[in-house]
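What you see is the complex with one protein chain gone and the rest in place.
By letter and in written order, the chains are A and B; residue numbering begins at 1 in each of them.
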Amino acid sequence: MTRFNAWNVIKNGFNGNSGWSRQWRDPEPKASYDAVIVGGGLHGLATAYYLAKNHNMHNVAVLEKGWIGGGNAGRNTTIVRSNYMMPGNREFYEHTLRLWENLSHDLNYNVMFSQRSHVLLINNPGALDSFARRYNTMRLTGSDGELWDLNKLKNKIPHLNYDNGRFPILGAIVQPRAGNARHDSAVWGYARAADSLGVDILQNCEVTGVTRKNGSIESLQTTRGDIKGKKIGFAVAGHTSVLWQMAELGNLPIESHKLQAFVTEAVKPLLDCVLIYAPAGAAHFYISQTNKGSMVFGGELDWYKSYAQRGNLPTVKENGEGAMAIMPCLGKLRLLRHWAGVMDMSMDGSFFMCKTPVENLYLNAGWNYGGFKASPASGWYFADLIANERPHKVIANHNLERFEKGINIDESGSGPDPKMHG
Amino acid sequence: MSSRRIENFGKINRQKQLKFSWENKNYFGYQGDSLASALLANDIRVVGRSFKYHRPRGIMSCGVEESGGLVTIGTGDRKEPNVRVTSQELYEGLIASGQNAFPSVNFDLASINNLLSRFVPAGFYYKTFMGIPPFEWGSGTSVWMFFEKFIRKAAGMGRSSRLPDPDVYEHANDHCDILIVGSGPAGIAAAKEAADRKLDVILVEQDNMIGGDQLSESEFNSDEAFKELKSLGVRVMKRTTAFGLYDNCVLGLVERVEENVTLSDRRLPKQRFWIVRAKHVLIGSGSFERHIAFNNNDVPGSMTVNASKHYLNRYGVLTGKKIVITTNNDSVYSTAEILAKAGANVIVLDNRKETNIDLNKNNFEVINGVVPYNINGSKKINSLDIANSINSKYNKIDTITCDQVLMSGGWSPAVHLLSHRGVRPVWDTENLCFVPGEPKENITVIGSARGIWGKGDCIDSGIAGTLDAINKLGISKTDYFFPKQGGWMNPIEPLYEVKSKKTRSKSFVDFQHDVICDDVRLAHREGFISVEHLKRYTTLGMANDQGKMGNIIGLSLMADLLGKEIPEVGTTTFRPPFTPVSIGALAGRSVGKHFMPLRTTPMHAWNLENGATMIDAGLYDRPWYFPKSNETIDEAYIREAATVRKTVGICDVSSLGKIAIQGPDSTEFINRIYTNAFAKLPINKTRYGIMLRDDGIVLDDGTCWRLSDNEYFMTTSTSQAGKVMSWLEELLQVRWTDLKVNVTSVSEQWGVAAISGPKTRDVLSQCLEDPSTISNENLPFMCFISATLKGGIPCRIARISFSGELGFEIYIQADYANIMMDILWKSAKQFDGCLYGVEALGALRIEKGHVTGAELDGRTTIDDVGLGKMASDKKSYIGSALRKRGVLSASDREKLVGFFPVNKNDTFASGTIICEKNNIKGFGVGRITSVTHSPELGHWIGLGFIKGGVEEWKNINVIGSDPIRNKQIEIQVVSSHMLDPKGERMHG
Partner (left out) sequence: MIIIKCPYCGDRDHSEFSYGSDASIVYPSLDAPEKDWVEAVFFRENIKGIQRETWQHSNGCRMWLEVERSTITHEIKSVKPCHTQLQKVFEK
């Protein structure tokens, strides 16, 4: 495999770019693997990569029903942050942020992680109180976080709605190491890196049935034939319940909801950070600018359960309102595209990464809003779980039993109402 | 290209000249011009620069698919980037300028990128900029972020304003029987048919004139067509784009209300965003002419064939003198004829070996079996190299001097709206295009959007569309049929790319994003063979036109590389909006202060008149504090809280949720939803109650009053009011349908003032017709009574205390709230009382250790906040089954406590993490949730949680760590009841 670097880019410039080859192979499925990961999104690909890299498991397949990165990996707003507070979540997301920081070098693929700051606006003193707990916890657990007063905020972002907003802007709480990355590039980077370590990435390989025998899964029926796996991992957030029921495992603490994302026409640099506007009890809106120049934004769920990858008008309108509320200069910028992703919304807003009632089956699910940023650590810890057959202590509580055990890792405190975990 | 206005052609009003500016120079056009036609009439060739290579871009179409002519309109706060010149109507005083170029689009320094293009093919940025070049040394993100700054500056197209948008937008809603998208022959025919049948019809046309492709016909009269439709009762919406088709035949439309009007004359909103609910939708959105990929096919002067016909017959602009038309289909011949008639020298290159065209070809030349190979020129076309094709290998055979190259590589129906519904288009191998699939909803596609080319057939399809709608709506049963797709005399032959022999030819697939055929081949070489991967890797179809022009060429190239047919490669899904929609329109009037509704209490005006500074509490505005002269917030609330403890204070607490509960099973209901016993609450008594969620976590707290055997009155917190109301309704309507209970929200019906402090009874007595009503005997603690304020105003008074002082809450009909405040305040002033706001309210409750939302954060249990004794073990209630599950009943949980600074001069803040002295890191052992200065104690105090509760931390001081505010102080853990723990004051 040709290494990606400026030298080879220039070299290929002289030979009509003929020196580049497939970034990952298109192998025929083998009859069996040591580990089969269902789901060729970022989580599945990252898991395969870390199985090979960290645990020396190379006989691994990733099964993707369509094309890799076609689900939520390509439908998010690419924000990377670690401002989580609850034990377990805190360490997990901090680890993911650290992995992101070196991911381009690790994968030899520019994932364009830009640590341009995650700026959460403060609209009333009460909001500061609850953010303070979160960001103080972050600081005390080895992460970064800082408070910007109004002057500093105005200096950094002069063109926000400071004077005519429904809710005042008092300042911001900021994670400087957070930012955004290029989602597709992370998908392809993990795919290429995993492939080079021997992982088979099987596209157009949909799981259509699960054969169980003696408390474990014997094989998976797929559109490309039966595939056996000594260990099997599900990483199909959005559709976890569908696969789970295919394996006749009953109910999960998950509902599928859709979250819309919006992208505008490209303009010259207009916003240099990830900006969040969430006046308590009123709205939730986030916006950033891609390197191409498009503003990318999103807000709340559509509020009803759905597996449709398309959104509805009221939410479109609300997001326009959110954009104008905070950046009134956006009026003449035009929305270019909007779409929806299907989220695994869990009962406490936190994810699942655990063993299951089936001996050789491992579950990676329930990513709510947070799946994109989580993917490196998700792959890391899921690989660790699969390889060592026990959860790492960081994810020890991220199991299906936590509800009966009364373990509360609910970041928002919204309780068992999945749509509220925005 | 040398384009010019000519006499006797076009539908513009030559009596009305319009002045406009382009790149700071003044020009003239006519009423009826688009900016594109006006620019062409003035022979302006270069109007833009491409995204990556900064190649000169001319006008390439005459519609919404335009990907060359993107400019910036207006200046200052009205600056609007990325406007398609083809869609912008000309108006007097229009200011347009080029974008993505320095110093100008005509001479752009960044066009050096064009020379470096070999090093920057699709996806090159994924392969470098990671570390220090050339071998990407280093780690972390700093090198990337260094490069990123330059990349971001180079990217983007137009520059947007940073000033608030001064324009007004609005929202509107409508309904109709049939909504027809597009006013081409099919749309108009459908509208007439539907109107004849007395249906309520809306016809939506994005252009400022109706007619669609007929606008390129010299004999078509748009005004007459418009008048006829109006007379039939059809609601015609011009300048309106149906940008999205959503569930249940609901469409999003954007109407450009006055974008054709000189700025100073504009009186109406700039745009109107419509949500229209139709019973049936007819899509007659037309089709797009495709270009052909060959080397330098992007040089200004290259255009789609049909566009030049529009420019001639609609705008009276002849777009070239020596025009070469390149085609693979019959649609170009009528254009060739009319262009020649208008005086151009026209040659048609038809790649088909033979064509049988029923036209008078006398005035133009046709060469069969020949394709375009290369355009010579950079900012304008000098000549065209042409080639013949032997076994799909193209050999240059000649060069034709010309100033314009028109291209027609076939037509693509605009299947976008159907794609929004998830209906996949189907490949038509005969007509070489995707035609719409069969929708399951009440949607019918008509006209060329259906792949029907002939005008007569389009008209028939429009009528059939309406009949289809009538059948589906069950209005009547009528037989109908749709004409067959296609309609050309000679079959179209594939012509997507004329492959150049150059190693890196500039054969453009996507003109704006500079995606060339070699990029598609590179994507294939690197394994990006799925259509979606191709799109994402090359950015093909991601530009402003969203692939309207180039997608099919990209697909055909990939199909070729894979040895597959186009439909096997797939289609990309078109997402809404059909054309870009301004964010201002989406927001409408919900901007500025109107972003969200403002909820006010009935004494809002009174509070303001009496000097309140307000604060947001969700959507409510509540009095925060009442500053005297120059007081700061701290000075004010400390004074207010101290006054309450010393004399008396009045506070508006009307935002509390209030719910009337009535019915024979009310007591049973109340008893099931609160944790504490309510079954035996006597009439006229009130009780503090706690509700849990199903999962056993605290939902809300409040009071509940028994008005009679079967009637209760409940209060909730401000923030949970809506949630609790809905929850009670759910329980009664969904879960416990056997209970005969009705709940009614009466939050807005009552105004509430809390009055507290040792002088409360004195103050209130003066306000009542009968002062004895509130004597300790008549109204003991936790009781309520009906009373009459002076002037005969009825009210309810409850003896409740949140502040810990002797306190009453006075509930009054909302309309009387201001009078009540007048009466109370007049009396309170006589006792040196004060008005107080939520800040002082907070201070008073923190001193008492009363919890609010800061403590009840959706994770705490009733035991955590020290109210476990309120959780009955004798009954079952919502949450009782789960409240003790697992670790929720562990002994080492964080329990509610009070915090004092060890050094009494220290202050601290909410959100501080409590750590053990020798271990100031990690998650700590507790946290501070609420703080205040306590006037009574004379220092700052806090409320919060610590592991194990106060007993575990007797004589052990802890550290309050607040790194985000650079603060760390020593703290003493105390009981949460920091003031008057026995509650003697409120019983006084």
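Basically, a residue touches a chain if its C-beta (ideal position, glycine included) is under 8 Å from a C-beta of that chain, and two chains touch if they have at least 3 such contacts.
Everything numeric here is computed off the predicted structure, so don't read it as measured data.
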item: Which residue of B:Y373, B:Y877, B:F900 or B:W953 touches the chain not shown here; value: B:Y877
item: Candidate in contact with the missing chain, chosen from B:D247, B:E565 or B:D815; value: B:D247
item: Sole residue of A:G88, A:G145, A:G233 or A:P253 that reaches the chain not shown, by the stated touch rule; value: A:P253
item: Residues of chain B (touch criterion as defined above) contacting the omitted chain; value: 246-248, 250, 275, 277, 422, 440, 672, 694-695, 726, 729-730, 732-735, 737, 876-878, 880-882, 885
item: Chain A, residues in touch with the chain not shown (by the definition above); value: 239, 241-242, 245, 250-256, 303-308, 312-314, 347, 403-404, 416-419
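The rule is simple: only the chains that are shown with their structure count from here on.
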item: Geometric centre distance via CA averages, chain B-chain A, whole Å; value: 21
item: Touching residues (chain side chain B, partner chain A) in the complex; value: 51, 77-82, 118-119, 121, 124-131, 133-136, 138-141, 144-145, 148, 151-153, 155-165, 167, 169, 171, 244, 246-247, 250, 252, 273, 275, 420, 422, 503-504, 518, 522, 525-528, 530, 532-533, 536-537, 539, 544, 546, 575-577, 580-588, 590-596, 598, 615-619, 693-695, 697, 719, 854, 857-859, 884-889, 909-913, 915, 920-924, 927, 929-930, 961-965
item: Chain A residues within the chain B interface of the complex; value: 4-10, 13-14, 16-18, 20-26, 66-67, 69-70, 74, 87, 90, 101-102, 104-105, 108-110, 112-116, 123-126, 128-137, 139-142, 145-147, 158-159, 161, 164-168, 173, 182, 184-185, 188-189, 203, 264-270, 279-283, 289, 291-293, 308, 310, 312-313, 316-317, 319-321, 323-325, 328-339, 403-408, 410, 412-416
